[in-house]
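Here the structure comes first, spelled out in structure tokens, and everything after it is commentary.
The other protein chains are all here in position, but one chain of the complex has been omitted.
Letters A and B mark the chains in the order given here, with residues in each chain numbered from 1 onward.
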Amino acid sequence: MEFPAVRALDGVSIAFEAGEVHGIVGENGAGKSTLMKILSGVQHATSGSILLNGQQVTLHGVRGALKLGIAMIHQELNLVDELTVAENVFLGREVTKGGLLNRAQMIEETDGILKQTHASFSATTKVGTLSIAGKQIVEIAKAVAVDASILIMDEPTAVLSEPEAESLFELIGKLKQRGTTVLYISHRLAEVCAICDRITVLRDGSWITTVEAKKANPVELAGLMVGRPITDFYPPKAPVPVSKPVLEVENVCGASLSVRAGEILGLAGLVGAGRTELAEAIIGTRPMDGGHVLVNGKKCQIRSPKEAKKHGIAYVSEDRKGLGLHLSLNVIENITMANLRSYGDVVLSRQGERSSAETWKKDLDIRAGDLEAAVSNISGGNQQKISIAKWLETKPKAIILDEPTRGVDVGAKREMYNLIQRLAAEGLACIVISSELPEIIGLCHRAVVMREGKIMGELKDEELSEEAVMRLAAGVHAA
Amino acid sequence: MNRFRSLLGIALGIAGVVLVGCQAGTDAGGATAGGGAPKTGKKFKVGISIPAADHGWTAGVKYWADFASKQNPDIDWIIQDAKESGDQISGLENLQTQGVDAMVILAYESGPLTPIAKKLHDAGIVIVNVDRGFTEPVADVFIEGDNKAFGRKSAEYMAKKLNGKGKIAIIEGVSCTVNTDRVEAAKAVFKAYPGIQIVADDKGEWNREKAEKTMANMLVANPQIDAVWASDDDMALGVETALKAAGRNKNIWILGGGGMKDIVKRVMDKDPLFPADITYPPSMIGFGVQAAAGILHAGKDNAKKYMPRHVMIDIELITPENAKDFYFPDSIY
Partner (left out) sequence: MKKANLLTEYGALIALALLFVINVATRGGNFLQIENLRNLVSQDAAVGVIAVGMTLVIIAGGIDLSVGSMTAMCGAVVILLVNKLASSGMGANVAILLAAVGAIAIGAIAGLLNGFVVAYGRVAAFVVTLGGLAGFRSIALVLGKGGEIRSQVSPLQDFGFGGLAIPFVKDAAGGPVLFYWSAIIFIGIALLAGFGLNRTRFGRYIVAVGANPRAAEYSAINIQTVRLAVYTILGALVGLASVLVGARMNSIGTGSAGLYYELDAIAAVVIGGTSLRGGKGRIWGTVVGVLLLTLISNMITAYHIDTNWQGLVRGIVILVAVLIQRGKKEDE
């Protein structure tokens, strides 16, 4: 089965084949989400057509798309936590017998599908109790239940651990065998190259190329996404000046580490290893569980982010939209949020705030048209810069960046690495928490690896490799 | 900055309209101190401000206010009811700006309504106060029922009918001078009869449902009650419902008050539950209406010479013998 894709605002045409896993890559704003919205029925294309098996079709909303066999699994899963797996799978198309719900049949059918996915839970499990990986499986089961012939997956491995991702790839393989077409959107270029048959690159709303995955590699793809060849992802590492540590963490939640001025310390591990929890304990939003934090050799009592700030420790959250920024407030208000006192004890100097924001805009190259517009409309990479600017305002001595490049596209990632290098060069002690091994290796001087809440080891210089990190993180050899 | 400008613009616009309108606005009426000329226009304007009809008696007030005002068609009557004191005060302020010459006021609460009444009086408006009196003598005429007589006569009847011996329950109305006068007078009478024991005394707020609840609680707490001094006919009906529900409506009787037609009928029919009643006519508002009309016709200065400042309406006991004189089947109350 094939269909030339939508001649959308972008004038994009793609033909997808039955039973293929087709990767779609592109920077944020390249048109990936628009394309997916049109294909899944959420939006209408203003021009162009969709052909299914050679026949032109019109999609009437998500339901219409589902009826035609097109299902989408979003990053933000669409499940009802209070209901069971079976109830979610059959939501909106419940099976009835004589006017009453035929629970037995729905459970039986759902269990049948789950068996194929090697799920560890049953159809009667309450969805709210499942992990994100489990919930994803439920979403896939939903699609299988409606016999979807086309499955669109948006960043499915973003929140999965390595073993869970492996299970997902297996499942995709099985779907492929059934003849289902999988459209796989992801920023993880290595992954895309590994599991897809073909890969399409979009840039600035246009189709750039479709290549055979066998012949593609991440660096090449990145270059196509950005529009110029990328020779290196990471800026060269500057040497670390020898000095006493700025931040020392002793036995906090059972973990100890230290960072010096000018150093970038990577905090690696799988999702769920406890790195964010450690960071939160350091800045005081979690109890420290009997340990100390020392800043420049002095012991500090930190029971809240306010006290952390006082001692010069900044934390840029991984949850940019939930904890890092106030989405409904504008750029200026977000940048000055942690440092309002310097704009006035009582009355704030609007002028002062604005000029600060303009300075940061130039300094960090934040692309935001109107500083008075809400930050919700700004792209992920620039939102991250605003979050960082907010903390730089407080003139910290040490800064913890939690997953700073998550959801940030390739071009912006490079800018972020440059920025972090610059911060280190200016004398900040930096801790970078990241789940992307290449990032840890490429960006950091040293790495500390956590597993199940404990620090398993420290790697530096030549020791620092993906295998070494993986070994400590998962207790196994990397594939 | 833009938003501030547009707000300023709108504010200035409104101010402009106001200033222009004000030139045409203030209707200078004739001076009212003493003269017999209406403040605005040809007809006299009188406001009648009463509490909203939340029980039978106040519904009766509305009915009689309507009735009486219709008998005086040469005056523009504006009847206004209020759900609580704050609303009533605002309502009176609004009536003032509409240029009333007089106001007939049955205050929702005595204290709260006194300052505005004083202000209106000082502005030259004739004030007729009915039933719930102000706490300062700011009215030109104050008409009330003799609440002390109410309490005294009803208590005396009850004591005599019980032969000086028995257990009684007292149900009170809303806290105000009307209630206080009645209850204190009644209790003074009961005190003189050592054989009479007040086993329960609680509030019914002049409300049927509340009185029913209160009575139900009293029945549970007291196995023996011979009579209920219910002080109000709406409350008396609530008491009856409670008695019926508890199965204790034999060998007990209720004395209400107000002269509700249904109760008066039952007195007439010698219902054992209602052997008597006490008058407290909501039609006294009609007398207030008439007084206001009279003062305006005569002119304030003239009327002052012969109109009494305080009128106390006699309260009478209604028994099966005289009930037919107090029975008005067409009345709403």
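A few remarks follow.
The criterion applied here is as follows: a contact is a pair of C-beta atoms (placed from the backbone, for glycine too) under 8 Å apart; a residue touches a chain by one contact, two chains touch by 3 or more.
Because the structure is a prediction, the values reported are computed rather than measured.
Only one residue from B:96, B:241 or B:290 touches the chain missing from this view: B:96. Residue in contact with the omitted chain (choice from A:298, A:341 or A:362): A:341. When the omitted chain is restored, the residue from A:98, A:239, A:297 or A:322 that touches it is A:322.
Listed for subunit A, the residues touching the missing chain in the whole complex are 285, 304-306, 308-309, 315, 317, 322-329, 333, 337-338, 340-341, 343-348, 350, 374, 376, 390, 394. The missing chain lies against subunit B, touching residues 3, 6-7, 10, 14, 17-18, 21-22, 24-29, 31, 39, 52, 78, 80-87, 89-91, 93-99, 108-116, 118-119, 123-124, 135, 175-176, 203.
Following the convention adopted for this analysis, only the chains that are shown with their structure count from here on.
Subunit A and subunit B have CA centres that are 72 Å apart.
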